[in-house]
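Every protein chain of the complex appears in place save one, which is left out.
As written, the chain order gives the labels A, B, C, D and E, with residue 1 at the start of each chain.
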């Protein structure tokens, strides 16, 4: 009943949610490991609060929840974090077409530059996962 | 086949999408009518491009599409537009619980102030629609 | 030649630029007077740096310079400041049509919600100045 | 040792931090009570995570921590939340002069409009608390 | 009168506007070609709506219109898109000095960091086009 054991429980629930979403892809853990060198607490908050609380909730199915995540990241223009979450979004079963459709839709709300930047990142993720060919780049 | 008739076609498709989404609620048209006094073209672009193109696409079901809309508006902190789209989101069949869940989720990505501001607007919309009581406000 | 007299010179140049742009309209001075109660230095920086330095430069004609101002304020969603600067933009000789055209254009870059919000403010300013009728509001 | 009791512990710590910071001022609780009608979980996250975790940490003294809070809120342009936190910042012992100085400083980084908007809110809070006279408004 | 032919007309007008603005510079087409691999529709919307509608309008001369574009992109901090549009802005006949003057001016409204970041991009574009020497970098 010490707070740390409680943290632990939340932490374990967060880790389980992360495992489910990343499906073994190390991109998120790698990003977190780097943050860990600077502050273990940021990584812990991400696991406990973001994954242990928010992603563990059941009021929104995982695909819908990830559409919210992607839309926020596109709005912010945070392309590095978007790259990681595009992979996670695919793991929830969102199709590449739905993801692209969501990106297109954001153009009306946050403008074309953010949507174009997101498409650029999606292209790299889709090439990386063999969803589209690498073209002549 | 003049461009204006083409505009017309897109415009009609946009109007149909708006009718479907607003379900007769005049809030959106009223906002558009005001913009119209200043520039009929902005209202036309909203009808033709935003509703006639984006909301008329089928690659994302209407509820998911509106989660993208809401997330962008919460990220921007555009509370007036959010108020209108919370009503439209309910019309797509998104439940108040799902909407609240989406708002909660944005706290991790765009911070608590935007999520709290969105909750304040959702509260007013939900009271307005009789979804929650008006409390002691 | 003490720094304060130098400030003075810049300050006088800033005041002259403000007078030119406001054309006697007290909206800007009133906003500044309120800030003054809290900190005279913010108002001084606005006069000395923003008006005494930037608006006193000649590398961009006053109308073009104000298009930059308006676009930044629309992008930020800062509607109160936008209201003041819409008045100043008209004073530079930018026509209401050019201003509306600029607002429309921003929709592509910062999204429709910011453009719609700016149109709402422009409508109020234009009614206030008798540029458009007050409609049935 | 069930998670809810752990939540409780964190929650109690968060409530203690809030009491310390608000010094009995009901503004924050009132805002939270409204959010509560829509979703008790947002208010709980604010208490548990924001106050129970972040504001309960000791690595940054309360005045410095609140300067970070104020700067973020000014940067976002979230004036309602800023109003509440200006009150809390005064309660940490930050002087009105230091707060004004911080607002002035943000002008260089997020531009004058955000700094002017923050000064407007600070003026209202300072009048409300009798720190400055209400002038002739 | 099928919608696609209408799209075509708008599309052709958009392509003409793009040709006029890019003056044969492939930077924009290259960016669009990459987006095309992910979604042909985003590129189509950019051509049809952004260039076929907005840039084809006559209410604001091309130089003034591009000042609006640049200001929005500086405000957003979207440096990649800014790089492309700095080239297009030069093609409209805006002088390097006017562009630099516009960037300077944004410092007051969106802060020095965005203005400094824009200056960094402008420097690269200007070196690339032989407008300034490449210094000792």
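Throughout what follows, a contact is a pair of C-beta atoms (placed from the backbone, for glycine too) under 8 Å apart; a residue touches a chain by one contact, two chains touch by 3 or more.
Small disclaimer: the values here were computed from a predicted structure and weren't measured.
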Chains in view touching the one left out: A, B, C, D, E
Residue ranges of chain A at the interface with the undisplayed chain: 31, 34-35, 37-39, 41-42, 45-46, 50, 72-73, 76-78, 80-81
Contact footprint on chain E, counting only the chain that is left out: 77, 100, 103-104, 107, 111-117, 119-120, 122-123, 126, 132-133, 135, 137
Where the missing chain touches chain D, by residue: 49-50, 54, 57, 59-60, 63-65, 67-76, 97-98, 100-102, 104-110
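Here is the rule we go by: only the chains that are shown with their structure count from here on.
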Target chain D, source chain A, minimum contact steps: 1
Greatest separation from chain E - chain, by CA centre: D
Most central chain, Cα average position: B
Whole-Å gap separating chain B and chain D, where each centre is the average of the chain's CA atoms: 30
Centroid distance [mean C-alpha coordinates] between chain E and chain D, Å: 40
Multi-partner residues of chain B (each touching 2 or more other chains): 45, 49-50, 72-73, 76-77, 100, 104, 107
